[in-house]
Every structure is written in C-alpha cells, then in structure tokens.
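Worksheet: the structure to be examined is printed underneath.
One protein chain omitted, others in place.
So, chain A:
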Amino acid sequence: MRVIGFLLQKEFLQIFRNKGMLPIIFIMPFIQLVILSNAATFDVRNVPFNLQDLDRTSLSERLSEQFTGSGYFQLTGESSTSPQALDVLVGRNADLVLVIPEGFEKELMRGGSAQVQLIINAEDGFSAGVIQGYTNDIITAFNRDLIPQLPGSAVGAPRQTISVRSSAWYNPELVYIDYMVPGILVVLVTLVGLFLSGMNVVREKEIGTIDQINVTPMKRYQFITGKLLPFWIIGLGELTLGLIIARFAFHVPMLGSYWLIYLVAGIYMLVVLGMGLLISTLTESQQQAMFIAWFFMVIFTLMSGLFTAIESMPHWAQNMTMANPVRHFVDIMRRVMLKGSGIREIATPLAILTADAGLMLTLAVNRYRKVSD
C-alpha cells in the first residue's frame, strides 16, 4: 500500500506540473460541451418546411401556425398529395413535411386524440434529429394548450393528445441538448482517460525512466494501480465537472440516481484506462500511442449512437456496437439521466462493461512485463 501511495504522489505531481495537460483536463469539457450543444441551436433555424393540410379546419390551421411561428421553420410551399411531398423533399425544397390528415379536428374533438405525420429529410441524421426534437417540442406545447379546451377533459385527461408515431420512448420531448449532453460527457471522460493513460507508461519508456522502475522490487499490481488510480480519480472528477455544467448551464434533467452514474462510471473508467495502459505497453513512442488511441476513439464515438442512431446502422455495424464500451455507457447515461432508469433496467449493458473491464485489465497487466524477452 505504501508503495502505491508513493507512486500516486509522484503521478499527481507530474500531471499537475505538465502545463500542456492541465488545459486538456480542465478546459476541454467546457469547450466541448458548449460547442457541440450550441451547434444544434444554430443548425435548426429556418428549416425549409412544406405543409400538407388535408383537414383545412381551424385546429389544423392553428397547428401549422405553431410551426411557421416558431422561428425554426420557414414555410416554402404547400402540397396536397404524398408524391408531391416526396418531390419537394427530393428536390430539397423542404427538409420537413407536416401532414395533417383529413378528419384531424373531428377525431380530436370526439376521441381526444389524433395523429399527424412528419416526414423529415434524414440525409443528415444529425440535423434530422434536431428537427425532430423541435417538432416534438412544438407538438407538446400545442397539446398542453389544447387539453383544457377539449370536451370532457378534466384533471387526469390523457396528456399526449396528438401523438407522433416516431416519437422516442425516452426523452419524449427529445430536447436536443438533453439528448446530447449525457453522450458528450461520456466522450469526454473517455477521451481524457484513454489519452492520459495511453500516453503515460510509453512516456516513461521514451524518457527511459521505466527501466529505473522495473529494476526496483515493485510488484506489477502496485505499478498498475499506481498508474491507473490517478487517471481514474481525474476521470471521475471530470465527470463531476461535466455533470455540474450539464445541470446548471444546460439544465439537463437528472431523473435517475447520481450514485448509479458514479458506480457505472467507476467501472467504465477501468475499461478505458485498461485499454490506455494496454496501448501504452504495446507501443514504443507517445506518437504511436496517440495514433492508436485516436483510431479507437473515432471508431468508438462514431459507433456509439451519439451522432447516428444505432437503429439506423446496417446490421453488421449494429452487432459491432455491442463490443463498444462507449455505446453502452452513452446508453446508460441517457437512460439514467433522462428516463430515470435504475440498476435493474441497465443490468445488461452494465454487465457487459464489467466484463470489458475485467478483460482489459487482465490484458494490460499481462502485457506489462518487468523483464522483457
């Protein structure tokens, strides 16, 4: 234990003395969160929008006014049939078509619920998600205004009056920022953990101090613990910083338990750090380590469901994402933060992460040799 203590002390001294490292650890979270979440509000202004109102009633008109008046959408034309709407989409004259079916008002007044159809140009899945988020926002607001006016609606009347078929089952408002921030937090701790640990041991190889360590009677587990623990602590600190920003700057809800988030994050960090350490033991220079870490980082992020929904990937790619720890942690973060899931609901991805952690640490410890051969 004492030996690990001395190692920890030395690592922390070195980390906090490295002028290049501090900005990465403490400023990156802000920049990344701010840029990525603001990119969303920029993109969504004045989306060309086509209206197909087959109902032509005062209620359908009110709904379409909500769209045109929102500031997000600009009416560029109207259509009356599906083929027409399709032409408009293909010709890029609109990125969103709102179809209000015939009998919309009647159904709403009689049954208390009705459906509208939204056709979104999803060529760019990223903006499509944003567009969908805002249309859902508008419809939710419309529902809210509408409920008291509906006949026979007392307290406890169905809340979701107009429903959209493609609505996601969690984060029902699909507020873009709420949806993105938990995922970005995951990328953040992954980036910091993977790069810091990936660079660390190989750096000692580069300077030559690793021989000086390997010639001491230090045990392998002591070395590995001393090398990983600092970054584990920093990773969780980073997550804390991110959660604070998410809560107070972005007002992302936290419906689940912070304890659960930290439990999962603690396990997840072991996966990331084990991997970083493995990279470190397999490479000879920091550059090499950086390349490999970057390679995995890009693949993991692209295949995490953060920017592209897993469901919209080809089948083989969907299967591949099962091996991606980032995917599971993004999934867990969204479920716990936005849906309030408990440990039971996230048991499967959590079990996968735990197995990953065991695998990575075993590999890393086995690859690290005090005697080279």
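Note that in this section a residue touches a chain if its C-beta (ideal position, glycine included) is under 8 Å from a C-beta of that chain, and two chains touch if they have at least 3 such contacts; residues count from 1.
Methods note: contacts and distances are computed from a predicted model.
S.K.: Which of the following names does UniProt give to the chain that is not shown: "cytochrome-c oxidase", "Ferrous iron transport protein B", "Acetyl-coenzyme A carboxylase carboxyl transferase subunit beta" or "ABC transporter ATP-binding protein"?
M.R.: "ABC transporter ATP-binding protein"
S.K.: One chain is left out of this view; which of A:216, A:285 or A:348 touches it in the full complex?
M.R.: Per the contact definition at the top, the residue touching the missing chain is A:216.
S.K.: Would you mind spotting which of A:148, A:208 or A:314 touches the chain that isn't drawn?
M.R.: Touching the chain that is not displayed is residue A:208.
S.K.: Given the full complex, what residues of chain A touch the hidden partner chain?
M.R.: 2-3, 5-7, 9-10, 13-14, 17-18, 207-209, 211-218, 370-373
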